[in-house]
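A single protein chain has been omitted from the complex, and every remaining protein chain is retained in its original position.
We just call them A and B in the order they show up, numbering each chain from 1.
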Amino acid sequence: MSEIRLQAVDVCKTFGIVKAVQHVSIDFYKGEVHGLIGENGSGKSTLMQMLTGIYTIGSGKFILDGKEIHVKNQVEANNEGIAIIVQELGTLSGLTVAENIFLGHEDRFVKFGIKNTNAMVKEANELLKKYGFERINAADMIHRYNFEDRKLIEIVKSTYFAPKIVVIDETTTALSQEGREELYKHMERIRNEGNTVIFISHDLPEVLDKCDRVSVLRDGVYIDTVNASDVNEDDLKKLMVGRELGEHYYREDYGEKISDEVVMSVKNVTVPGVIYDVSFDLHKGEILGFGGLSECGMHEVGKAVFGASYDREGTVTLADGTLIDSIPVAIKHSIAYASKDRDNESIVINQSIGDNICLPSLDELGGSTHILNDKKLKEFAEKHAKEMTVKMVNTDQFVSELSGGNKQKVVLARWIGKNSDIIVLDSPTRGIDVKVKADIYALMDEMRKNGKSIIMISEEIMELIGMCDRIIIMKDGKNSGEELLRSPELTENDLIAKMV
Amino acid sequence: MGSSNSKGGLNKIFGRYTGAVILVGLILVSYGILKILRPDTFGQPNQVLGYFQQCLIDSVGAVGLYFIIVMGLFDFSIGANCILCAIVGTVCMKNLGMGYAGFLIAPILCGALVGLINGIAYIKLHIPSMIVTTGLALIYESVGYYVSGGVQAFLTKDQNFFGHAPGNLIIACAAFLLSYTILVYTKVGTYAYAIGSNEAVAKNMGINVNKYKVLTFVITGFFDGLMGILAISYGSSMVSVTGMASMSRNFAPTMGCFFGLAFRQFGLPIPAIIVGEFLIQIIYNGFVTLGAPTAIQNVVTGVALLLVVALTMKPVKGEIVK
Partner (left out) sequence: MANTDVIKNDEVLAAEEKALKRAVIASRVRAILPVIGLVAVSLIFNILSNGKLLAPMNIKLLMSQVYVTMIAATGVFFIMTMGGLDFSQGSILGIASIVFCYLSRFNIPLAIIGGVLAGACIGAINGYFYVKRKVKSFVVTICTMFLFRGVIEFATTNAPVQGDIVKTMSLDNNVVKMTITLIVLLTAFFFFRFTKFGRYLKAIGAGEKAAAFSGIETDKMKFMVYILAGAITGLAAFINVVKVGSVTASSGNQLETQIMIALVLGGMPISGGAKVKFENVVVGSLLYIILNAGLVTLGLTPALQQLIEGIVFLIVVAITSDRNSVQIVK
């Protein structure tokens, strides 16, 4: 049973100054489903992307069946018997289903340079039939199928050649129950054939249910490997979080009364296809949390409040009656927004730290003459960057060179510079290391004390419980009903119960 | 999302033949309108054949350029390349006494070589293809001038076999078939689409992106050579131009490619390219019989291309377009 299939030996990887993976060694056995868990930024995806050639290996090695392997891309990984199903869409539009399934492996259909399309389609159809996906036609262009079907096609693409290792990287969150069952079936089949599934998921009950053993990473470091049958969810959580969530991390106060003053009122907001009929009030000086599964629509709530949604219905009204219906109006009326998609939406990635900090505040910096003064801008940027302790050489440094945590600090610096009263933070600590996380939590607490109102949208349940005065749980694009109030007794299970 | 576009209704009725129906319909409608307006001077059978032969030159260039366009790149040197190839072919046939063999082979080799230079320069310099090919077009134009000795290259009556049927049809049909084969039945076609769809993912899948980009430039150059043969044979002469005047030869093929892209969803890019070029010729000739000056061709091409692109693309909210 416990024959070793794959060994990760002392594997490291750094991005700039961020150490994503540090000296990780794990053994994976033949015929097991091996769970790999950890918080966001714990390095589990990076480790698997090194294994499958998406990233180069920093240092250390992978040993497959006793032989060290070095793969440079997915096709080479496939040839070694390693496949991956990625979190995002891994199929290419513009190609047919068959072409996608065999991309990079066309050679066996090619004779004298001519590709036998019919044979390829025929074989692809046979594969699809074998997997039970008859309704998918291999000759069709792939963009005719929806996200879920494309994921199923990816399952075929990455497992038809009976690979020794299949990595499934957080695929289940994007799938419906039906799609999940489909995936579980194939995981089981792969295991029963004596091969190995490495299963990355945030859904702990799922991990416990489907995996034989579970390895835990935290902040890029290997923590432990346990038998799934020996542990429960709380044990896993303890391993993942690792630290006593104590004094200087989350907020400490309990029982403070939320002000009655409503600063913003959201009424019947609908964004077709994403969120439906969402209403809530935001009070002065509170942190209002939004939680839910990744596709529950909570991220769109932030955009809707900021006037950044398309086709939004319903109203977002400030205390003075101002209707927020576009980003410029929102910013003008002191609303700030930090997006989950930090690199594309929160900061102008190919610009300097200074330019980024000044950008929303140019009207104020221009004063009545509207003439910008370089020195004044530089002082402004430096002041707020230092205030946020951005680790940088100087404000001329490009944001693209910073780590995730420092980028987020720049994002916060620009809105603090703007002195916004309502701050919408979507996944503020996503992919950020512990130290910066603590800084951000402290800052949020300080802002709250200064009478600012914060909306915090997060997939990390612990930080919602630790930081928020009230938590609204979203489900299937709707407000799931009752809200959870701040209390030391609040547990993750209370939230999860309402999420699923 | 997928199939729920504005042509959903047509799709239901005609199924997999929707694209073909739209293409034939476009030709019949434009022909019909002009025929009603000018029943006597427009659209006699031999005239229609003439329009078709006129469109072959640009079509041949377009079916080659299509591979570049599909990858999301551009080639601004095809006009200069076409002129250069035509001149090289003529010189080989007439001055070097290589006959029709030289006239056929030399332009093709020259075109492919130019394509190779384009591709290598683009990869090595790491600058946008549009810019590289513009700079190189300057060079090709002047090389064309030197090869021709600064005088007009011309063909005598017995040398322009490829200027009329069946010569031009043979070359054009061969070109269309070749392009179709490469696109559908080789890895190059698949990889060109893959690179155009998402270069990063394609690279990850083990596709040697740079190699296929260069190869695609060579293919485009190859078809430019054929285009050059047809162009000089049709007009019997070719003048080398300078000052980027060759740019004007880029537009009709580019337009055809956009037509092809628009009909890619129906799986008919190559026929759509030819029909697109044919359509332009019909409209243009129709306008001329209506008494419009020849300058109208540019206007027709410009408006047609703008409308085709604007109407076939469905703007996606929040999409970043540069």
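Here is the rule we use: a contact is a pair of C-beta atoms (placed from the backbone, for glycine too) under 8 Å apart; a residue touches a chain by one contact, two chains touch by 3 or more.
Keep in mind that this is a model prediction, so the values were computed, not measured.
Colleague: For the chain not shown, which residue from B:78, B:274 or B:305 touches it across the whole complex?
Modeller: Within the whole complex, the residue contacting the unshown chain is B:305.
Colleague: Looking at the full complex, which residue from A:137, A:265, A:315 or A:397 touches the chain that isn't shown here?
Modeller: Of all options in A:137, A:265, A:315 or A:397, contact with the hidden chain holds for A:397.
Colleague: In the whole complex, not just what's shown, which of A:355, A:421 or A:459 touches the removed chain?
Modeller: Among A:355, A:421 or A:459, only A:355 touches the chain that is not shown.
Colleague: Just one of A:308, A:444 or A:473 touches the chain that is missing; which is it?
Modeller: Only one of A:308, A:444 or A:473 touches the chain omitted from view, namely A:308.
Colleague: Return the single residue from A:96, A:346 or A:479 that touches the missing chain.
Modeller: The one listed residue touching the chain not shown is A:346.
Colleague: Can you name the residues of chain A that touch the chain not displayed here?
Modeller: Those residues of chain A that touch the unshown chain are 16-17, 306, 308, 326-328, 330-332, 337, 339, 344-352, 355, 358-360, 362-363, 366, 370-372, 391, 393, 396-398, 401, 414.
Colleague: Quickly run down the residues of chain B that touch the omitted chain.
Modeller: 72-74, 121, 125-132, 134-139, 141-143, 145-146, 150, 199-200, 240, 242-245, 247, 251, 254, 258, 293, 295-303, 305-306, 309-310, 313, 315-316, 318-322
The rule we apply is simple: only the chains that are shown with their structure count from here on.
Colleague: Quick check: how many Å separate the C-alpha centres of chain A and chain B?
Modeller: So the centroids are 44 Å from each other.
Colleague: Per the contact definition, I'd like the list of chain A residues that touch chain B in the complex.
Modeller: 53-54, 72-76, 78, 90, 92-95, 99, 103-104, 106-107, 110, 113-117, 141, 143-146, 310-311
Colleague: For chain B, which residues are in contact with chain A within the complex?
Modeller: Residues 1-3, 70, 181, 184-187, 190, 193-194, 196-198, 201-207, 264-265, 267, 317-318.
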